[in-house]
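Report on one structure; see the data block that follows.
Part of the complex only, each chain left as placed.
Letters A and B mark the chains as written, and numbering starts fresh at 1 in each.
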Amino acid sequence: DTLTHFDSMGQAHMVDVGDKHSTHRIAVATGAIYMSARAFEHLQPNVNKKGDVLGIARIAAIGGTKQTAQLIPLCHPLALTRVAVEFELDEINLSVRIEVTAETVGRTGVEMEALTGVSVGLLTIYDMLKAVDKGMRIQDIQLQAKSGGRSGKWVRDSAS
Amino acid sequence: DTLTHFDSMGQAHMVDVGDKHSTHRIAVATGAIYMSARAFEHLQPNVNKKGDVLGIARIAAIGGTKQTAQLIPLCHPLALTRVAVEFELDEINLSVRIEVTAETVGRTGVEMEALTGVSVGLLTIYDMLKAVDKGMRIQDIQLQAKSGGRSGKWVRDSAS
């Protein structure tokens, strides 16, 4: 039961993936941001002349996936082959859910890229709306599924 | 009730802060990551030979604050004058809480820097421990307090 990011002496390293097969890898991560009714109004797509908060957050999320290896110390740099970002508005709970799918053909998984995309997308929504609500809260950033690589497919237990 | 990141036409811009006073600005943000007992064990400081997960996450959080303007599209670049990161282990709820304090002397607030530091710190913990628990969940990324600037002091309502 060891952490792969540490060697047998407990020293951090970028773990060797040179022997791993180059396979198609996919990761899906999600998260949400909860806000006041006043802030939520600004996300309505049909409100005229309002700025496109979610469009900008989508671009930021994609940009975040590309900067993952610069942010997470032991992450391997890798060449993403696909990134997609979906938003879902929840009018009852006054929240936006973001889902980021990241893919590559390579030797390492893309979980961190998907999770970083989620985080940067939500932070960008916060930044865009903080003039009307500083108290927004980011919740439930988590991996939903991954596939590819030696460890194969993993899907989040729906009960969690 | 307008969003400062959009002009009167609803177009995104980096808002003019040239006329703002250069003041001492502080922001404190927090967040947490929840995990399995097996993952939590790896965070115990007194366990010998285990790698220093939180020490690495602290460095990543500080690094994240410095990359904020590259990640958040409409954020102003700024020169931080202080960044501090604290972790608190919660053995009952099997979680780690991170608190990031960011400071500057300048024309714009540092809320986004503090929040980005929190996010990158938590993502790094996820990365370090994901070999033993892919299901970890990041929660409650939020601003706790800010001071400085025209809008002055803001403190999170303790009930929220």
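Details
Keep in mind that, in the parts below, a contact is a pair of C-beta atoms (placed from the backbone, for glycine too) under 8 Å apart; a residue touches a chain by one contact, two chains touch by 3 or more.
Model, not experiment: these values are computed from the prediction.
The complex is a homo-oligomer: every protein chain shares one sequence, and counting across the whole structure file gives 6 copies, of which 2 are shown.
Keep in mind that, in the parts below, only the chains that are shown with their structure count from here on.
By the touch criterion given at the top, residues 1-6, 9-12, 31, 38, 42, 49-53, 56, 59-60, 63-64, 67, 70-75, 111-112, 115-116, 119-120, 122-124, 126-132, 134-143, 146, 154, 156-157, 160 of chain A touch chain B in their complex.
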